[in-house]
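With one protein chain held back, the other chains of the complex are shown just where they sit.
Letters A and B mark the chains as written, and numbering starts fresh at 1 in each.
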Amino acid sequence: MSFDDLLADDGRVEPRDEMPDAYRRTLIRQIAQHAHSEIIGMQPEGNWISRAPSLRRKAILMAKVQDEAGHGLYLYAAAETLGVERADLLDQLHTGRQKYSSIFNYPTLSWADVGAIGWLVDGAAIVNQVPLCRCSYGPYARAMVRVCKEESFHQRQGFEILHTLAHGTPEQHAMAQDAVDRYWWPSLMMFGPPDDSSPNSAQSMAWGIKRFSNDDLRRRFVDMTVPQAEILGLTLPDPDIRWSEERGHYDFGPIDFTELGEVIAGNGPCNRDRMAHRVGAHEAGAWVRDAATAYEAKRAARAEGAA
Amino acid sequence: MSTAWPLWEVFVRSRRGLSHTHVGSLHAPDAELALRNARDVYTRRQEGVSLWVVPSSEIVASDPGERDAFFDPADDKVYRHPTFYDVPEGVEHL
Partner (left out) sequence: MTSFDYVLALADDALVSAQRMGWWISRAPELEEDLALANIGLDQLGQARSLLSYAGVVEGAGRSEDDLAYLRDDRDFRNVWLVERPQTDFGVAMARLLILSAYQGELYAALARGTDPTLAAIAAKAVKEVAYHRDHARLWTLRLGDGTDESHARMQAALEGEWPHVEELFAPVEGAVVDPSTLRAATLARIESVVHEATLSVPDVAPAIGGGRRGLHTEHLGHLLADMQHLHRSHPGATW
């Protein structure tokens, strides 16, 4: 079956199938960016592991940040089925030639930010990722099934953190509100530019990599989140949010994408710190990776000699 | 030096009575660590009772280009399936 017939039949493309170069390149770029986002995303939350306010919260947070390493790993593995190597993708991340999600260039200033990331950022990620479980490329779709299964605990723990804070002391409530105020708009921007200025979307939809448009997904997220905010007892920092009987959706105010542009351009609050942390860890680990490789080479040589 | 660690494919038996199923891959410098990494990466949520790791380079795969020659000839051998046969009404345990 040809590539086009497969797509027309809603079939799955598998690694060794023939596929157009542009399809392969698009997938590599998207999966790599997704993987990079997972591993850079370990940092803002990892920032609170040492300070988590209870041992229960500390355990949950460690498990969550660990999951993100796992998600990055699944995704790099999916990208590798397309003929690239993880080491090369990491190199492209480290040298700034590939991007990661801009949301992780915002700082976690208080414990409530850990809650806001779980509720809003992971919530937005889930809305983005669930359709990817049906992506036309088999290994990516399978990786996303695994990620989504694990991700649902992430959003719940974030909601639980905020719910506890919002119903705690006045200081805790203020902390929660401040976190939501800072993370709301960046979360909406996670869905990408509006459909009328999203040049690659149409091709990705035709290839079955993308199933819904940026604006559709963003609307779905807002519809899901507004009632949850009410239950939390927190307000969303947008005076224009109101239910539209006529459209069957929540209306919301215009998104100012100029800040996102700045963050993507490298001028966000944490861009340099995130890269320095990531590159620093990678370089500090080089002697360890080399040692393990050398050890295995010696073992193999001994086995050869004994044979 | 800095050569990347090789890729391994991971297979998990989710419970006794089932066969090992491919769940994904990972990088490891050698077989011992590959097995331990597989435990840490793929069985954190009690997904398994047994693990296999196989160097990805050792997998021999059929060629998608030969798919027709490999798999299409099985299409018309319907007599291999029990539903191909007519059984008179009332016959049991067959």
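Simple rule for what comes next: a residue touches a chain if its C-beta (ideal position, glycine included) is under 8 Å from a C-beta of that chain, and two chains touch if they have at least 3 such contacts.
None of the values given here were measured: they were computed from a predicted structure.
Q: Which one, A:Thr26, A:Gln172 or A:Thr225, makes contact with the chain that was left out?
A: A:Gln172
Q: Among A:Arg12, A:Arg57, A:Arg182 or A:Arg219, choose the residue that contacts the chain missing from this document, as touch is defined above.
A: A:Arg57
Q: Quickly run down the residues of chain B that touch the omitted chain.
A: 1, 5, 26-29, 32-33, 36-37, 40-41, 44
Q: List the residues of chain A that touch the chain left out of this view.
A: 39, 42-43, 46, 49-59, 62-63, 65-66, 69-70, 72-73, 76, 111, 161, 164-165, 168-169, 171-172, 277, 280-281, 284-295, 298
The definition used in the following text is that only the chains that are shown with their structure count from here on.
Q: Centroid of chain A to centroid of chain B, CA atoms only: how many Å?
A: Spacing between the chain centres: roughly 29 Å.
Q: Flag every residue of chain A that touches chain B in the complex, lowest number first.
A: The touching residues are 14, 16-18, 66-67, 70, 73-74, 77, 80, 85-87, 142-143, 146, 150, 286, 289-290, 292-296, 299.
Q: How about chain B: which of its residues touch chain A in the complex?
A: Listed in rising order, the residues are 1-5, 7, 24-27, 29-30, 33, 41, 44-45, 61, 63-65.
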